[in-house]
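With one protein chain held back, the other chains of the complex are shown just where they sit.
A, B and C are the chain letters, set down in written order, and residue numbers restart from 1 in every chain.
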Amino acid sequence: KLEPRSSLSNAEIGRYSRQLILPEIGVQGQLKLANTSVLVVGAGGLGCPAGIYLAAAGVGRIGFIDYDAVELSNLHRQILHSEGKVGVAKSSSAASACSQLNSHVQCVPHHVQLDSSNALQIIKNYDIVLDASDNVATRYLLNDACILSQKPLVSGSALRFEGQLTVYGYKDGPCYRCLYPKPPPPETVTNCSDGGVLGVIPGIIGSMQALEAIKIACGMESSFCQKMLLFDGQEGTFRTIKLRPKQPNCIVCGQRPEITELIDYQQFCGSRPDDKEKSLSVL
Amino acid sequence: KLEPRSSLSNAEIGRYSRQLILPEIGVQGQLKLANTSVLVVGAGGLGCPAGIYLAAAGVGRIGFIDYDAVELSNLHRQILHSEGKVGVAKSSSAASACSQLNSHVQCVPHHVQLDSSNALQIIKNYDIVLDASDNVATRYLLNDACILSQKPLVSGSALRFEGQLTVYGYKDGPCYRCLYPKPPPPETVTNCSDGGVLGVIPGIIGSMQALEAIKIACGMESSFCQKMLLFDGQEGTFRTIKLRPKQPNCIVCGQRPEITELIDYQQFCGSRPDDKEKSLSVL
Amino acid sequence: MKTPITLEFSGGAELLFDKVKKHNVELPASEKKWTIGNLLLYIKDNLLKERPELFMQGETVRPGILVLVNDADWELMGELDYEIQPNDRIVFISTLHGG
Partner (left out) sequence: MKTPITLEFSGGAELLFDKVKKHNVELPASEKKWTIGNLLLYIKDNLLKERPELFMQGETVRPGILVLVNDADWELMGELDYEIQPNDRIVFISTLHGG
């Protein structure tokens, strides 16, 4: 657990001066940030910008979960890594980049494959979770784990020139399963390796995830509870849509939840989170 | 001038594979990026994300102009710098961070105060200019210099929780002076030091600047020619507004331009670009 | 009387429709009212270019596609039973999973 903070040091007051003068933040908001821990799941295209802006803003602790090592083909979008870090664990590379920007922040690398055996244990230590992952199984896993742990889940995704953002399991808004009770057929699922992505698209969505996490941490309203942002980078359009509320019959967040512990998400989705070689997919 | 490239190396094909498979980019688009040079004016809150995503995407040359040195109070938003770089020229710090991500890109620091004596000479070597500056005088200077040099100007700005983005002097769209023939009274101008800014706001706008520059470089349509994006981070809203076309009576881009060489912009705006101590401002 | 509507596909769903994201469609006059349920059949017969199983499953859209009626989740509007009004904008979004 984070050691509670009730005042800012002079060094912090100097460093954060440009956001301390915002009435919506102020000293109280900055202290709330310092007392908040955020878990970033995935130190990739979304997790890199999300993590660095959370670190810059002075979140108390940031955890990065990623089991992969940095590859050259990541560097067109994963801007916290560098050529010198190829082969290094992404979680460590991201955590060390954030520490170099802001040593006031505790940056914790988790070099593990998130799964049903470890998710609740890790999430327990954080207040807000960012879904910056890249596969369906992890998205259902994180959703269920966040509902069971009662943590808001700021979810981002990106592919080609498009991005999507929403906050699940927060206030009266829906969870991922309320929207998607059944997983998509595996042959309809496209990851960034198959479908491609312009690097700055997850850059914009990951930055938006950091913004929403900062607003939630400071006690401001989140703009994407029961709403989803749809971004089309080619058209330059942003559209906000209204989502269904939390569903009473949802099997994880509903009135009579059937899911009370984590399940096998690879089996549920018919795919594995590290399933990079799938070739059927076109969507 | 950039040495023209007509093919990609195997290392480049591997590195950019995820964007090469996008039909809108492909090998031709990647070559266009490699043959494009982009000048980023200001290595601050906007210039940092803009620069790193341009570097990640494989733009041939990126220049950073900034006369300031890194300070601790910059680090809440200027994510290419780090605590170890305090005191170093921002242009060098940004250029070296981009080089570490992508050594295929020529990253050029310009440690100068951009003014009427040097602007045309520097801009001449670039194809696209990003206005990532933080003051009115530089914005008019860059506008006039880009109109005289016939380069598109991708302009971003941010303050508090808000951001604005547009492309000036491109196709039939307006220039900065078409929209704002007269400079604002100095007492109505607020910079980030006075008014504050949440760091991730310029993060999002700077990333959008990189996206538009990439689209222009690849020969795609820009989405913000004669349009302006208004972003309110507190409300989570993006609004795109339709702007006036290029104005026939504009004194720099109109039919009978009066401005045929750069003027004294500090005098024109009644303020200096490094005027950080102004205290009257409230807007 | 024909019913003009706008159909949009995004998130990759447009790849099944000749990569065209926006379609202006005039639904032909019909004795039955147009609902999203029979709109789906119309789309399948008239617009879908390939592999219908990547768009539909049985009588409804496949899991992982979100349907919007004028920027609201179709769950708020009655799902398959929603009665289409002239000039409605109906959007089919394939959920993205990448990062």
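Here is the rule we go by: a contact is a pair of C-beta atoms (placed from the backbone, for glycine too) under 8 Å apart; a residue touches a chain by one contact, two chains touch by 3 or more.
Keep in mind it's a predicted model, so treat the numbers as computed, not measured.
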The chain left out of view makes contact with B
I'm checking contacts with the chain that's been left out. Which of B:24, B:71, B:115 or B:187 qualifies?
B:187
Given B:29, B:51 or B:163, the correct residue touching the omitted chain is B:163
For the chain that got dropped from the picture, name the residues of chain B it touches.
42, 44-47, 132-136, 139, 156-160, 162-164, 179-185, 187-192, 195, 197, 202, 206, 230, 232, 239-244, 282-283
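Everything below uses one rule, namely that only the chains that are shown with their structure count from here on.
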Averaging only over C-alpha atoms, locate the centres of chain B and chain C and give their separation in whole Å.
40
In whole angstrom, what separates the CA-based centres of chain A and chain C?
30
List, in ascending order, every residue of chain B touching at least 2 other chains.
none
